[in-house]
Every structure is written in structure tokens, then in C-alpha cells.
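Let me begin by handing over the structure; questions about it come next.
Of the protein chains in this complex, one is absent; all others appear in place.
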Amino acid sequence: MSKVIRVVTLTIDDQEVTGREDETILTVARQHDIDIPTLCFLEGLSGWGSCRICLVAVEGVPKLLPACMTYCSEGMVVHTENEQIKAYRKSILELLFSERNHICSVCVSNGACELQALAQKCGMDHVSLPYRFPSYEVDSSHNLFRNDHNRCVLCTRCIRVCDEIEGAHVWDLADRGINAHVISDLNAPWGDSETCTNCGKCVQVCPTGALVQKGTAVAEMHKRRAFLPYLNAMRGNHG
Amino acid sequence: MTPDELMDVAQGLQEKDASIPNHVRVCTAASCLSLKSDELAKQIKAELKEVGKDKDTKVRCVGCMGLCSAGPLVSVEAEDQKPVMYQKVTVENAPQIAESVASGKKVKDLVCDTDSPFFARQQKIVLENSGIIDADDINDYIANDGYQALMTAISEMQPNEVLDEITKSGLRGRGGAGFPTGLKWNMLAKTPSDTKYIICNADEGDPGAFMDRAILESDPHRILEGMALAAYATGATEGFIYVRAEYPLAIKRLKTAIRLATKNNFLGSNIGGTKFSFSIDIRLGAGAFVCGEETALIASIEGKRGQPRPRPPFPAEKGLWGQPTSINNVETLANVAPIVRKGGEWFASIGTNKSKGTKVFALAGKINNTGLIEVPMGLSLREIVFDIGGGIPDGQEFKAVQTGGPSGGCLPEEHLDMGVDYDSLRTAGSIMGSGGMIVMDKTSNMVDVARFFMEFCMSESCGKCIPCRVGTYQMHELLNRIAEGEGTMEDLAKLEELCEVVANTSLCGLGQTSPNPVRSTLRYFRHEYLELIDGKHIPAGAGQEVAS
Partner (left out) sequence: MSDTATKIKVATIWIDGCSGCHMSFLDIDERILELAPHIDMVYGPLVDLKEIPEGLDLVIVEGAVANDADLHHVLELRKKSKFMIALGDCAVSGNVPSMRNPIGQKDCFERAYFENADTGQQIPTNGVPALLKNAIPVHQAVKVDLFIQGCPPPADAIFFVLSELVAGRVPDPTKVTRFGA
């Protein structure tokens, strides 16, 4: 017996909209052309809720909620942006830019990077915090792809696509806090991975220039994600 | 077994115990055990044999007696004598203890004054068996009303009646946030599912807090009974105790307790011959502080990386393996059996208007009596620190008390007369937390204190969300600069801005509350930050004079 899914009416930015109760605020907002910025979210992968960029205010709830993981309910009143949320998004981007070495001008993803676009969209014009300037390695051991940890934002899209779509689970996180980083297999060089199928899905879903195709020069890396909705549709997955 | 049959068994055990004229109890909880109190117990037994008193003396290894700073503690009830407690007892003192049992004369040099406020001002519910019973002996628990509540509940009460008693009691979660336990269980009870879980959160990790450890080491059956009652009230079938691996003694005693409770059919299938079945397993935490957060704890039990996930959905709807789950702290569960046994109204008569019952605190830091205390909610900080805690050692002056661990705050002298409960602490800028209480004297530098807790949060952040992962790092850097005398007013402004961002945008409680020590020290000791920024770096302790 399948569970009955109700259709609910809610208000997003003064607009009355309808959505299914198994849909998130983000999904319903986008269906109605209401824009909410995101970073770790990617349609077709499970929700993660870690980047906090899509935080929205829901009336009656004291805390801001991630639009990507909060389900619609009847009568919900959502505000996707106010001065406070705008300021928080900027601050979060500043924190992210200060964490690793995101130098857009010499990045193969320059011009096609979600982090770069997000900074512009949110008006993050400079990082007021000291940069960490950490020293991260670039893993070029794979024949086709490269992993530049300096440009990783730990959104875990690579981990999720490899686990949920490809079924290989090459990627995972090691260590914690500021030292958390993505590893392949049990911290082996990517090129030595016994589980990697060379499918490149992780590269295509990576929002930045962290996972890229080899042989690309500055601004040449454009990600192709058409496979994701296609595979999900073929497999009968919803969202 | 019916409740009456259990009562008979208990009575039999009590009579048997009463027939033994002398009782010696040696604390073998972690603190005293670290001073080799287990050997002391053995030696006392041997010496009793020497003086021919081994046959009519029962020597028990018991749980925490509270005054850890005076350990190892030994209590002696010799025939027809008033019970006496001895402090700082070493193996060499064993003959004197044995002699005192034989002669009925006190060992004067070792007497610990139990009429002192430390003992006299406490009120014990959670710790009522601590220091009295042998944790590894289920009969000791049964003789002290153990499993009465469970047997009565499952054979004479409906689940909702048990729920009602908990709701009526006003019991709130003792793990930190103070969420009403009755409400939490109601949510679980109302969520339809064939499989529901009860999890005991024993991942105690606040620096300076050891309440849960003491409860588990001293009275493990109380937790099992509390969990079984929770399961009966909510329709759960399986329980897990998530306990940190750094508590080997607690784990050992829990394992013994589960084995004995299962053998005696207080756990397992068709408990006490009823339809109610409930089993408990132990899962060990590997030392990550964030695993005390309920969704991270669930992930850890599932064998995944210990990381939180956004709520809602709350565990009561979707918890362990997607099933409805209630997660309760050790101390919360320790209150359950007494509430069911004596009624919710009895519990609600203790404490304050909105914070019922008692609270166990771990006193640590610059205080004379370090150890574990249980006091009714609403007792003032002054009574706790100066009466029960015995004040500040080395003739120093009180400066602040830190409550709630890394999520809490530092309260200054002006709050000493505040009654301690969930709401007053929150209003003052701290939290109840799990019950750690670290006292600081005038030699403490509050910027250093804030930096210490920020470093803790930074290294314990799981790294999942950006505000906590990078925010705690950046706040720690700013605190470093200020503490080293290199900070500027811009740094201070940035620090306060980050406090707000991290508090309001972090995914879980760890990040959300990580700015609290900074915020409370800025609220009450802002001059200490400003002095460092002005370049007038003066040694801690002289801070007050310069400010005024």
C-alpha cells in the first residue's frame, strides 16, 4: 500500500504556491521561478544540507532552515531572502573562500564555476577574513581526471553521485573539522583506486575546479550533467 | 514474575542483608578506582578475616559517593553504630578499617564529615543507589526497589498511563537542551511503526563533566529499567546504549547488567510473563564529541560517519534506520523509574516552576570539593559553589563559573544568587548543559577560557557545514590574536559578527552553540578583551583593578 501524498498550499515570498508534501521548499520554489541560491544541492542527488547557502526563513520557526532539505507543509510561509539572510550568505561564502586556495583566474573552471558565480550573485566582493593559504596536494594520478584539493568545497556531490548513481563509492570524507577532506578508496591515489570505474560522473557534478578533466586549460572545463536527470528518469527515481 | 512476587524477592533480599551485622562499602567508580580502591577492598576483606569478622561483614564494591577529591571513600556500618564515612583511605589503612569493624571504634584520622553541607544539602533521586549498591549485583538493585516500576507498569498500567506520569512529572532532558521528555515520548508513541527504538545517549563529552559516567558505573540497572519503561510507554522494541569507548568501566558494568537483567527476564522476550518484549544492545562511540548530537549519534550507530543531518525530520519521525526513535540522556533515563514508582506529582513537587526534580552536577576547577553532587533545581549558584562546593581554595576569590561545557557560558559573581534551572541559566547567557560546572578564580584569564572552548569546538567540528567547519577555525584565530595581544578592534568586531553567523547558520547544536563561551565572556568580561587589544596586556588577576 503506497502512502498518500498530499498537495499543500504554501507561501513563498508573498506568492501563493502549491507543492507536494514530499517536495522540498527549494523544489517548489524553482518550479515557480523563485530563485534560491544553492551550492551542495544538485538535482538528482540526495539532499545534504551542508553548505547553508539555501537557508530560508520560515515563519514560526526560530531557526533558518535549508530549503533543499525542508519539506513543504500546509500553510507554510517562507521568505527566501531578507537582509539577514543576504548577509549570512555573504559571510558563508567569505568563510569558504578563506578556507582553501580558490584562485579563479588560473582555474580550468573559470567562467563555469558555481562557487565563482555564487560569489558574484550574492555580492561577495571581498573576503574580510584572513586567508588560510593551506597547502593541499593535487592528485594527478588518474589517467583521465585530476583532483585539486585546493579548490574543493566539500559539498560531497562527488561522494553522493559515485555512491548513489554509479554505485562504486570511490569517494568519501576523511578527518574532521577544518582538516576534513575527500579521499578515494582508503586514502589511495585516485589513479590506484580499485573501485573507480573511470565514468567521470564525479567530475561532471563537481561545482568547482576541484575535479576536472585532464588536458583542459584555464576556463576550458565545462561540466556536462545531462546524464543525471536522464539516468534518474530511466531508473524511475524521483529527485 | 508479578510485581508482588518481585516485592517478595526484594523483601527476602533486604532481610538477608539485615541479618548481616556489619557492612563495608568501598567506592570503585572510576575516580576512586584510579587510586586502586579495588585493591583496598580486597585488603579490607583479608584484614577482616584476620580479625575474625569476615563471616559477619559484607564488603561491597559500590559506585560513586560523590566527594571525588577525598577519595578513595569507604563507608562502614558496624553493628549498632552510626554509619561512618572514611576519606583518602589507602591500602595501608585496611587493618584500621577492619579493626574499627571489630571494635566499633572510629578511625578518627580518616573520618569524613557527612554532616557537612556537601552531603547534607544534597537531595538524591538519580544517585539514590550510588555508593550504596554493588553495580554488578542485580540483587542489590532489586533489594532497593529495583525493577518495581517496570514490573508494575507492564502488568498494571497502560502505556499511556506511564506516559502521563512522565508528562505530569515535568521531566526535561538532562543532556543539555532541556526538551520535555513527556513530549518527546508522546511524539514517538504517536508515530505509527512496527519498529521503534529507544537510544540512551551516553556519549558524555563536555570537558569536566562526568555525571553520566558515574551513573552508569554506580547504578547501571537504573538505566536499563528507564529504557524499558520508555519502550513500554512508546511502543519501542529495541534499545541501544551509545556509550563512549573512553568509559571502559561503565561499559563493563553495563554489559554485566544487561546480561543479568536478561537472565532474570527484566529484558528480552515477554518480560515478566507479559506481552512486552524489549532488548538492549551497546554501541561504542569512538570519541567524536559531535556524536552526542542525536542525528550524528544515529549515523554512528548505523555504521556511518558521525555527522549530523538537518532536522526536521526529527528522530521521533525518522530516526535510526529510518524508524521512529527517541534519544534520551543517561540522567534523564535515570529519573524514569523513580517517577513511575512514586508518581509524576511527587517529582513535580521538587525543583522550580519550569524545571522539575534534581540535577546532578560535576564540580570541577578552582573549588575545594570537586566531585559529583545532586541538588534540587533552583538551588543558587552560591549555595552550590560555596556551601556544597566548599568555596575557592588557596584563599583566592571567585571569578566565574562555567556551565554547560563548550555550549555554555561563564557566569560572573553577580549571578551567584541566581537559582539554577534551565531558563534562568539561558537568560543569563549560559545553559544547563549536561551538568558540568567549572569554577574559576581571579587568576583565570577569560579570553583564554573562551579560546580553550573554541579550540575544543574547532577540533570537534565534524566539518560537514561551512559555518562550523571554517567559522570555528576563524574565530579561534581571532581569539588567538587577541589573546596574544595582537588583536585590533576590527578583530573584535569580526569575532562578534562571526559569533552571530555561526550561531544562526550552523547545521547542528555543536556549531550553533560554539560561540556561547565567547559571547558570555564578552558580555561579562569585555574589559579583559579590551585590555588585551589596547596593548595594555596585564597579567590575569589584575584585570579588575585596571578596569575600575
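Descriptive notes on the structure:
Order of writing sets the labels: A and B. Residues in every chain begin at 1.
We take it that contacts are C-beta pairs under 8 Å (C-beta built on N, C-alpha and C of every residue); 3 or more make two chains touch, one makes a residue touch a chain.
Just so we're clear, the structure is a prediction, and the values are computed from it rather than from any experiment.
Across the entire complex, contacts from the unshown chain go to A. Considering A:M124, A:V170 or A:C196, the position touching the chain not shown turns out to be A:M124 (whole complex).
Across the entire complex, the residue among A:T11, A:N110 or A:N232 in touch with the chain not shown is A:N110. For chain A, the residues in touch with the chain missing from this view are 97, 101-107, 110-111, 113, 116-117, 119-120, 123-128, 130-131, 133-136, 150.
Operating definition for what follows: only the chains that are shown with their structure count from here on.
For chain B in complex with chain A, the touching residues are 288, 290, 305, 309-310, 312, 458-467, 469-474, 477, 494, 497-498, 501, 504-507, 512. Across the complex, chain B is touched by residues 49-52, 55, 63-66, 69-71, 84, 88, 91-92, 95-96, 98-99, 128-130, 132, 153-154, 172-173, 175-180 of chain A.
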